[in-house]
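Take a look at this one; I'll ask things after.
With one protein chain held back, the other chains of the complex are shown just where they sit.
Read from first to last, the chains carry the letters A and B; within each, the first residue is number 1.
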Amino acid sequence: MATIGEEEKISHRALKRVVRNPLTYWSLAPLMEIVNLREQSRAYKIWVRYLIWMMRSACSKRKKVIWMSAFTPVELAYAVGAIPILPEIIAALVSYLGWAPPFISIGNSMMSTDVCSFYRCALGLAVEGYLPRPDLIVSSSHLCDGANKFFSYLSQRYACSHLLLDPPYDTGPEAHGYVTDQLRYLLAHMVDLMAVSLSEEELCKVVGLSNTMRKYMVRINRLRMAIPAPFPGSEGLSYLAGMGFCSPGSTWGVRFSAILARELEDRVAKKRGYLDNERYRVLWLHHIRPYYQNDIFQFLSSQGVSVCFEEANYMYWPPFDPTKPLDSLAHKILSNVWAGPLERRLGAVKEMVNNYRVNGVIHFSHWGCRQSCGGASIIGDFLKDQGVPYMILYGDGADPDNYFPGQTRTRLQAFVEMLG
Amino acid sequence: MKVIRHILDQLGRQGGRAESVASVGWTCTYIPIEIVEAAGLTPARILPEPSSEKADAYLDPNFCPYVRACLGKAMDGEYKGLSGIIVANTCDGMRRLYDAWCHYMPPGFAFILDVPRTRSPNAIAYFRGRLQAFVRALEEYFKAEITEDSLRQATEEINRTRRLYQRLIMNHIQGVPGLRYSALLALFSKEWEGPRRLFNDALEEIVRITGQCTQKELFSPRVLVTGSILDGTSIIELIEELGGTIVGVDCCLAERMVQEVPLDGDILNALSESYLGKIPCARMKDTATRAKFLLRQVEKTRAQGLIYGALKFCDPYLYEFPALKEKLQKRDVPILFLEGEYRGRLGGGIRTRVQAFLEMLANFG
Partner (left out) sequence: MQHNKIDAGIDVGSLSAEAVLLSDGGIVAYAIRRTGANPLRAAESCLQEALDKAERSRSDVRHIVATGYGRLRVPFAHREVTEITCHARGAHYLFPKTRTVVDIGGQDSKVITLNSRGEVTDFVMNDRCAAGTGRFLEVMADALETELSQLGDLSVEAKRGVSISSMCTVFAESEVISLIADGLEKKDIIRGVHESIARRIFRMTKRLRIRREITFTGGVAKNKGMVAVLERLFKTKLNIPQEPQVVGALGAALLAREMTRQAP
């Protein structure tokens, strides 16, 4: 007797084939160029092109595909000529396009609804076969428990190896040696498991590119200190952060950040803010925002409140030494302010509050994110001591069914009134 | 079992740990308490009763209830008697517990032990380094001296406890009339209440008595329990009350405490290897080993089903569940998923689920 609900709709099977076919992306490319013709920002166009290239290359089967967690150094993938696919980022994208609910639903049938909706969405996407098949899975246990175990399950399901980078809490010289060793071991295993080649030269080149991107990102961050804010936080939390996760080590990343830096230079020189009338400036904490259709940022803009900067793009690592690639990457990993003790994050928040001359801070507490939300109160205490208005905005980054526009609006309005 | 209760009462009367000895609180079974005992300190396990919702304002309401209870009790002043705390960096919850505790009620001695998630040679070496740092930190703060000898001695004594636990559990699986698992848990909790040597002696006696009982067939339905259960009384007692026979409990109040540490070679290295080599809890990377272990246990104990009890918001156990479920389903082992509040009143929903599961298993018996 057939099991009900498992007979797949023909339309679904066809859709999956379309999504995983590189031809789809070949044809999508010119279409997107036309759609984005009126788009003002060239940097944004690069983001779209990057995504298309990423999916096309991953689906082409000519390159190896590595699934990675958001904080895993993607430089490792680029160094071996593989394509990094970040399920969490794709989940955010899917949510942005309004397609998340059915995938979240599938995730809900397999995991508790108390876990992060990005992972539930990604689970749905993976299990239904909408993501390009992985040749390998590499994740890092920072910043959260999900990044470890979530990928464990996928590796079981896809019968492919899962390599875990496990940065310690501590950051002393022992920790540094431990992480560098892990990176070395990781690369060796990647080469072995995927039968690819890696030269020291290539690795140095990739890390060099990542370093160049870093240089531009630092410039972008400095430009964003201008008043009025030249670049909206909502975009910082979407494609700027997205490129920050997916592209370091690739030429895409360099091109994108260089062009964005130039765009911002131009705007700052002309004293052009993204808001016509900026009354207040706000800092957004947590790496994400609700990606599905919502009116949070539109409302803030309407009140003359700019989200001038976001924690997601805080530059926390020192410049690389491209002659010592693994060492540099280890430094970056251990400099992460959201890993380790909370003091580091507090320090970063303090810096941002001062540098960006913010009038208030919003912490987006995403349902299911313990590592970030657990610190929200302590950050609040700290900011209150400094006299900075602070609000914790509870919400869900990926699941529109968990969004309550009325309640959210009330809180935001009250917060804006606090700023006044 | 009356006889056991009698032995425990006697133990209780022999008094608790010496007041003059400083006690240090600890939260996770990945922390080698051998080191604490070698320093002449008393390891005080932190297993709080749930307190006011004070902690919610300082952490987040959607947070591990055990962590919230720890912080709540700490804010109530319950742990003023402790000279310090040791927290392991085993999960996001623990990390934030350490941050919040140190921020709001700085304890005298505070140490966060970094625990790797894998067992690679690098990881073992790194963990050994961390244990060394832990030793130094204790020595410095408490003006104690932890020698290789004192460490070996402490390990030996704790090994004795673990060996006895293993035998006791073996006896239980083979069937001891009147001995329920909840009684075993109550027994295990006494480990922290008095001098270890006395506890071990009492344990030895209990093992001898239970070993003498005629081997009996264990009744159906037989369940294995696993999970992030830190208030074993509620779920374990419920299962037994509803007529289930518990043949094993893979949690940190029970069988996750029983692995011995080999004493040859460098003792810190032995501790590092042995602790990282325990059957992994869900926070470790290795799900496959855990699944294999549970399936082996199911076979060994002839369990008919597995009850997976995750603490609410416990990400490692919540994320691991789909992988484990699939592995068990492949071998036709029924599995029941429960989400519990820490020491909360178990609602009718949990009761019905457990009962329905037991009824289901009884039919296959």
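In this section, a residue touches a chain if its C-beta (ideal position, glycine included) is under 8 Å from a C-beta of that chain, and two chains touch if they have at least 3 such contacts.
None of the values given here were measured: they were computed from a predicted structure.
Enquirer: For the chain that's not shown, point to the residue among A:C59, A:I106 or A:V206 touching it.
Expert: In the full complex, the listed residue that touches the missing chain is A:I106.
Enquirer: Since one chain has been left out of the picture, which residues of chain A touch it in the full complex?
Expert: Touch set of chain A with respect to the missing chain: 1-6, 105-106, 108-110, 400-402, 404.
Enquirer: Identify the residues of chain B touching the omitted chain, counting contacts across the whole complex.
Expert: Residues touching the hidden chain, for chain B, are 334, 348-349, 352-353, 355-356, 359-360, 363-364.
Everything below uses one rule, namely that only the chains that are shown with their structure count from here on.
Enquirer: Taking the touch rule as given, give the residues of chain A at its contact with chain B in the complex, in rising order.
Expert: 110-112, 114-115, 119, 123, 141, 144-146, 148-150, 152-153, 156-157, 162, 164, 166, 168-170, 174-175, 178, 181-182, 185, 341-342, 365, 367-368, 370-371, 373-378
Enquirer: Which of the residues in chain B end up touching chain A in this complex?
Expert: Contact set of chain B toward chain A: 57-60, 62-64, 89, 91-93, 95-96, 98-100, 103, 112, 114, 116-118, 120, 122-123, 125-126, 129-130, 282-283, 285, 287-288, 310, 312-313, 315-316, 318-323, 326-327, 339.
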